[in-house]
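Removed: one protein chain of the complex. Kept in place: all other protein chains.
Right after this comes chain A.
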């Protein structure tokens, strides 16, 4: 049986047999999860063609090993090299089973596919689809669960740069808070699409890894592309907001507030803001009727404002203070903080108003009283500066006016008595020029 011996049994039970028609180049074959591009033609054993990418004039693309296509196809394509052509003989249980796929494929059909591998690439997980985060699955998992926001994640990660492993560790964290355990952003983005039990290789470009600075401790230079191998061992269920009642929402929001406070204590302002924002978004829209919700909302906005202040983001901090004051117009903390922000961004009058309101509400507030003095002083300084500036400006302008007065165009008029045609034309051109200047 020389013909039979050429056939490779891919399923070990004779269900999927491969016969190579043309050897491919190199030794590599596509990994699971790769996007594969190929041409195929499927025929029944009697030679009837039931499906072909060739007749559609375009290669067929699919993600390998993810159950997108019939089993035999996934198995066969995974063994093909670049440029390889082969026949794949598939028993019904690896194709359309006992039912077939009416009307083109009768029940219990054995199928023969002719395949030609055109190429493959890693799966692009980057938000902009610009190839900055690319995944190749090394070990497939049958499970379909992936981490969602807030889910507790357990994983093993190993990062390498130019073949050198620079970190290897087990990580446990709540999804969305990876930066607290120094997990690079690209890896956290990729983890969202990794199934429990799966091991994948993630290639991450610098903007989602160590950026322009690189990492001294890991000896990663600036703008470096790194590679991580990650195994997602387990993940809990994320927060299922749709299921929550108002009371449950409040409880969950409190959890996130607590998390925010913890990050605040660790001076991790960005994560603290993230957690406080989650807390804020979880709270039901009942601040006008529910005092507890109102208090929580006020506290959250106020804390976010403080975090923004700490990270020198005074405009955002002011917005958060405004949100607090919309809920409670006499909130001393928010007024004081907004005053501070206004002072820094040079809205001095607004700052003075805020501090004065604080004193009105809390006459003994010394810090506010000091700030009122600072504000007044600054306002005075600014006014003095402005005075000087304007005074100089007017003197200069006056001097300038004196200098330019003799050459004014009116002189032409006074001399000539009336405009000549030439004068009129020049005047029109000048006007046009002036208009252009204004337009620009």
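Heads up, the rule we're going with is that a residue touches a chain if its C-beta (ideal position, glycine included) is under 8 Å from a C-beta of that chain, and two chains touch if they have at least 3 such contacts; residues count from 1.
As a working rule, contacts and distances are computed from a predicted model.
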Absent chain [UniProt protein name; select from "Rabx-5", "Glomulin", "TBC1 domain family, member 10b" or "2-oxoisovalerate dehydrogenase subunit beta, mitochondrial"]: "Glomulin"
Hidden partner chain, touching residue among A:63, A:167, A:234 or A:362: A:63
Residue among A:19, A:192, A:234 or A:313 that touches the chain left out of view: A:192
Given A:19, A:51 or A:167, the one touching the chain that is not displayed: A:51
Touch criterion as defined above, residue of A:142, A:216 or A:288 at the omitted chain: A:142
Contacts of chain A with the absent chain, listed as residue ranges: 35, 37, 40, 42, 50-53, 55-63, 66-71, 73, 96-102, 104-105, 118-119, 121, 127-130, 142-145, 148, 189, 192-193, 207-208, 240, 242-243
